[in-house]
Every structure is written in C-alpha cells, then in structure tokens.
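Heads up, one of the protein chains got dropped from this complex, but the rest are sitting where they should.
Right, chain A next:
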Amino acid sequence: MSATDTPSRPLASLDIKKEVERYALVLGWIFLIAIFGLLLPDTFLTWRTFSSMLGSQAVLVVLALGILIPLTSGDFDLSAASILVFGSMFLAVSNVQWGWPVGLSVVAVVLIGLIAGLVNAFFVLFFRIHSLIVTLGIGTFLNGMTLWISNSRTVSGVSMELVEIVVIQRLFGVPLAFYYGLLVALVMWYMLEFTISGRKLLFVGRGREVARLNGVPVERVRAIAFGISGGLSGLAGVLYAGMTGSADPTSGLQLLLPAFAAAFLGATAIYPGRFNPIGTLVGVYFLITGITGLTMLGADAYVQSLFYGGALVVAVSLSQLVRQRQPQHFA
C-alpha cells in the first residue's frame, strides 16, 4: 500500500489540537491565577487564599457532580438544589428540634435524597414524562415541604461535630470539605472511565436506542442515575448545613444554576464534549478563582456576574470552534 505513511502528519497535528482542547480550561485557570498573582502579588499568591478558595466550594462541587450523572445519561435533574435545601433543613430540624444524633440525621438525609431521586426516576420512566418536567415538579414539591417542616424559618444550632468535620478540621491547611468533594470526583471519574456500569451510563447518554439494542438495560441505568443524583444532592445538603451550622429554607436554591454552569463548563475540558467529573472540578475552581480575584481587586457585584456568565459562554463557544461546531448532544 503506497499510502501507508501519509496519515501520520495530520494525525499528529490533530492530537496536538485535541490536547490543547482538553487542557484549555486548565490553562485558562493557570492564566487567571497568573494575572491575579501579578495584580495582587502580596495577597493573592498565598496558601491562605488558595486554601480558602478550595475549602469554600465543596457544596457546589458535590451538587454539580450529582447532576452530572443524569446529564451523562441524557436527563436533567432540576430538583437537585431542592433536594439539597430539603436535606439541609431536615438535618437541622431533626438534629436541633427532634434531638436526633447528627450521624443519624446525616444518614437519613442521604437516604431521603436517594429516595427523592428514585421518585423522579419513577415518574420519568413509568409515565414517560420528560425529566425537565418531572424534576421541576418534584423540586417545587420539596420546596413546599422545606417551608412546611421549617415553618419558613432558618434553623441554627446544628451540631458542632458536623461543623468540625466539614469546615473547621483541616488537612494541609484546607478544610476537610474540599477533600470530600475531591473524593466524590475521583470515585466518579473511576466509575465512569473504568467500570462497565460507567460505560453503560455513557452509552445510554449517547444513544438510548442503540444502547437498548446492544442489551443495555436503559431504564435501570437511568433510574440509578437519578438515584445517585438525589443521594449526592442530599450529601451536598449535609455539607451545606455543616458549612453554615444552620439551614435556611430558600438560599441553597441559588446553587442550581452555578451547578449546571460548572457541569457544562467542565464538559469543555479533559474529555471535551462529554460531562466529566474532573472537568467539572476544574470548572468550579476556575470560576471561583475569577470571582475571588475580582472581589479582591474590589470589583462591583455586576462584574462578577459578567465574568461568571461570560466565562461560561466563551469557554463553551471556543470549545465548539475547536470541535468545528459539531452538534452537541447533551440530552
């Protein structure tokens, strides 16, 4: 065959392009750190700043990782933040007002999240309703439950044992909360990349009919994805209560859009075009680095929103350019 050597050159250039795309967000993150380091050499480039940034985002990381599972299988979970809020409120009410040991409250919250996820799955799969509609409804229902059990009030006084192991205890100067988020991301990365269950999840997301024809139990995989999302949202609720030592009935709902932003931003990195936990982790810390640096520079609140929204759209658009504007299949 006379053409045996010809592909080597384009292949090499393609690989470089792919590698650049994979690590563009990481490079952007390093670039941001360098810029803020130049502008704020005495205050930004300190371990205190980095430990502070790392320690503060665990709730968002776990929530984003939670919604990432159904996103991978082609479903949206809009109830995730509502599960988080209900979970943190249930933890506070059961621990503070009913006198449950905090360990029992934590287990109960994760189980409640899991059950809420399975309820989502039941309505989506049994009645064949789009996940957007079901999770929106279940989320709103849970918001009502939260107001009900809390009497619309913030409940403080959550056991200091939980606060201690979430935000006060440190490893290398970084609150333990960071390591919980990191651990969830690493376990999820391993599951998605190196286990049969993880690959099945990817197949289902890429094409349900093809997966079904290949013998993948599509509905079971989707149900498990909803369950894991609910359980992780419950865990995020535990961390939320552990961060603040309290639970309020509404504010955690604000985390839903940042969580989706982090998941979509993460889909431009490491494994471009695919939701992936390490990319999500990088996405969350890319965004908080920008916000922290801008705040330290004294930027107004609106500048932070400009950065947050702008970074998301620009990163996803650049990624699409590199991929020659191939259609995206998120759901």
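Structure notes:
Going forward, contacts are C-beta pairs under 8 Å (C-beta built on N, C-alpha and C of every residue); 3 or more make two chains touch, one makes a residue touch a chain; residues count from 1.
Just so we're on the same page, contacts and distances are computed from a predicted model.
With the options "Phenol hydroxylase", "Stage 0 sporulation protein KE", "Ribose transport system substrate-binding protein" or "Cytochrome P450" in hand, the undepicted chain maps to the protein name "Ribose transport system substrate-binding protein" (source: UniProt).
Considering A:Asn214, A:Gln254 or A:Ser317, the position touching the chain not shown turns out to be A:Gln254 (whole complex). For the options A:Ile35, A:Leu111, A:Ile133 or A:Leu147, the residue in contact with the chain missing from this view is A:Leu147.
Residue in contact with the omitted chain (choice from A:Val61, A:Leu142, A:Val167 or A:Val238): A:Val167. Within the entire complex, the positions of chain A that touch the omitted partner chain are 40, 43-44, 46, 48-49, 51-53, 55-56, 147, 151-157, 163, 167-168, 175, 243-246, 248-255, 258, 288, 291-292, 295-296, 300-301, 304.
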